[in-house]
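What follows is one structure encoded as structure tokens, with my remarks underneath.
Partial view: only certain chains, each at its native spot in the assembly.
For reference, chains read A and B in written order, and residue numbers begin at 1 within each chain.
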């Protein structure tokens, strides 16, 4: 059994990790920390876990995380980097669901996250946990930087185009729409039900923290600098990201074949038949990214549609997938949920 | 392996059966029928099933249902009663998710369902598939009448009060609220998104078909005639029923103990601590009924709160639970989903 600790169990990525891990046959949950809620049974906060998760929140000091085999950080940015060195030193593998280890260029990271990094050497060591591009590196890693939600949907959508070098990399647009759970569980006015329901808006058009993360990935795929515009929107979904991607490609490329070939064998990327429109609910609760490729009016503009559940393939599910890889398990253990429709 | 057939796979109870059965380790799906969609891969209609359910819809004639071990009817009322006798004769067990076999009094059934019954003798034989009251009978049954969604939530909520004889049975009120999937997948104006979203209304106050079904159960529990008022409401949920039940009980009864004792050992009924308010989302996708009991201001009016997912414990999940019982399996096989929250 893999002994698992979770740091920061009171947010949505925390409870989603628990939903998935509660049924993982190879996992023994050892500790879930919350300084503020220490002592409260986890199932008192998240009643879906009643009868399934017996643990109470523990304070970080008493959690015994060093005795775990793997620790997930489901914390705000800047927390994992404070604790990771000690855990690695104790032989614990670390999977950070926040952004502390995602961006290799420290100056870029510090600009966007507005803090000094606590352990630059670990940034260099960390493996970006997108299995579809880094599976082999993940196998041998000690420290996984679990990708952001938007970055997962957008990078998987652009990946075949850029790897194949068929798109004009100077002009890439991602128009992305996210459900409200992506904004977290900390109470803020703009994500109240009466503010976010029956409402749609863009946000952070001037610059969003996922922009440099995605750009880093696209440039790796393309092997060159890219021009990349990213506009995120808030939509009245609980869960789900729909990324609509625009790029220019010569008219002689067989895009459907390109995508099907690239993701053949990937259990969690589903390339839909030509002409399809993936729906976010088709992946609700599932660790799947569904992708469809279009070329409207037969022109040189390509439109890629990519959907994920932001809490699963965009966060907790991908983290469990990474854990499965780290420990030599089949990737889909505890990730076999069929999307919940309706 | 249990060979399973499903008649009527294009509605919400059908797709939910498929979601659950796709992961059932002892089940082999043999056929899903739809006269209208025969030939279409099921996953083309329900994209959450892509890669998980390979079957196409078949016409009823070619489905080979007689070779199945069990057939689920996820059909409109009046269909199962036409086909059940032949299936039973072929040694197939039948679980009807519609109302054909739920009401023992034929005159009542015919009044509310406005048709003549095709097989009165089978009504007498059928076992009402609420495991918490009929587990032993279910074990040996050939034909299960799977309960309605409202009836499941309301009967489980009143059960301890009436069995114990502590409530005034002449005055029972169920104020019930249902998500819109309970109205089915057939397109009708009043369940369009733009009609049902951001809207709340009662319906069928003059009389709903679940009223006689519930009344039959309550009278069995109480051993006498009951006075029962039932007001259903449509609320902007996809899934979920919340029943708020009112009854009068002497002030000397320990209600919390009564409920905990009655449901001790029931895997799918969760009695919450005193003072709790169950949320529908805590059972979203799960086969659980959560119940809380209140006595406001310490008076003689008891308020019971009972929540289920109408498509799981209120339909497909309970049907799978009944199948597990029929075939001697642990009741929770394929029903171990944790509720999806958020």
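We adopt the following convention: a residue touches a chain if its C-beta (ideal position, glycine included) is under 8 Å from a C-beta of that chain, and two chains touch if they have at least 3 such contacts.
Small disclaimer: the values here were computed from a predicted structure and weren't measured.
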| item | value |
| --- | --- |
| Copy number across the full structure, from 2 displayed chains | 4 |
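One rule holds in what follows: only the chains that are shown with their structure count from here on.
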| item | value |
| --- | --- |
| Chain B-touching residues of chain A, taken from the complex the two chains share | 12, 15, 18-19, 22-23, 46-52, 181, 197-198, 238-239, 270, 272, 278-279, 281-286, 290, 311, 336-342 |
